[in-house]
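With one protein chain removed, the remaining protein chains of the complex are shown where they sit.
Right, subunit A next:
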Amino acid sequence: MNTFGKTLLALSLAGAVVSAAHADDKVLHVYNWSDYIAEDTLDNFQKETGIKVVYDVFDSNETLEAKLLAGSSGYDIVVPSNPFLAKQIKAGVFQKLDKSKLPNWENLDKSLLKALDPSDPGNQYSIPYMWGTIGIGYNVDKVKAALGEDAPVNSWDLVFKPENIAKLKDCGVSFLDSPTEILPAALNYLGFKSDSTNAAELKKAEELFLSIRSSTSYFHSSKYIGDLANGNICVAIGYSGDLYQSKSRAEEAKNGVNISYSIPKEGAGSFFDMMAIPADAKNVEAAHVFLNYLMKPDVMANITNFVQFPNGNAAATPLVDEVLRNDPGIYPDAATMAKIYTFPDLPANAQRAMNRSWTKIKSGK
């Protein structure tokens, strides 16, 4: 995920805000993803607790991590995705949660907590906020026009079979520009383990991408939201929430673009955005109050209804809009769930190998 422009803006804005606000018991500094909370959540929180929230946003894990690793970020709550969280825990970025101050912990989805155990052993440092999958967003009409009625829209065949993607080339295909999140999809598609660090298997995934490279329009982690909505591209491999946002935008614009999202049947990667408290947080007390507030089922359901990402709160599910709850792209069924994998905390050299491979795929060098 690296959209530089917005990142630069967010960084400079965030820097200004943090330095301007002074340490105050009733002020909590939260650093979350952009467009990732309901409009009224923070106001409601302040009304209920009297704590004022200074809320800043970022748009890539890398931006957040650079701040955390430099030290003294000035935030009381941050929201990294799980593989990043795992590294950051090892680097000593976070403090353990005081579960006695989090009675609403009980509402969390137990199976999900278990799935997150590799990232945060014993769930000591973080709570799951929202999660999502990396799948296929597509322009229903254009894909059908290119590949016929039975286009494999629910399979990676759509983009990983050179003969299929070649037919989509003219209407445009984009991939996330994020090697550690996209290469596992190719590994999984080829029948290897999605978290493989085997050099030979990685090479095969690289070859797969090289074979479809000429049919790919671009690699980017946010541009596709707009491009898919206004018909510039017809297939985008991206984050589920972003693709639903794209769908909503097209509906609002009434431009005749009909977008759908599917989780490929071979399996898909998932990301979990985790809330944690930095070790040097100034307002630890208020941070716990905030986390506990967010774990209330009605608060969480309200956020999901707004951002269209599923949350990690089992008690909130019945309160979520029926349309979202019954959409298999947002709340996948059990069979799909079984095929969904998480991204591991890769060793530094494996991560470097993936990034290097990605540069080769993109630039040919």
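Keep in mind that, in the parts below, a contact is a pair of C-beta atoms (placed from the backbone, for glycine too) under 8 Å apart; a residue touches a chain by one contact, two chains touch by 3 or more; residues count from 1.
The rule is simple: contacts and distances are computed from a predicted model.
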Missing subunit (named according to UniProt) among the choices "Putative lipid carrier protein YhbT", "Succinate dehydrogenase/fumarate reductase iron-sulfur subunit", "Putrescine transport system permease protein" or "Multisubunit sodium/proton antiporter, MrpD subunit": "Putrescine transport system permease protein"
Residue touching the undisplayed chain, where the options are A:V93, A:A236 or A:V307: A:V93
Subunit A residues that touch the omitted chain in the full complex: 2, 4-5, 8-9, 60, 62-63, 65-66, 68-71, 87, 90-93, 179, 218-219, 230, 232, 348, 351-352, 355-356, 359, 362-365
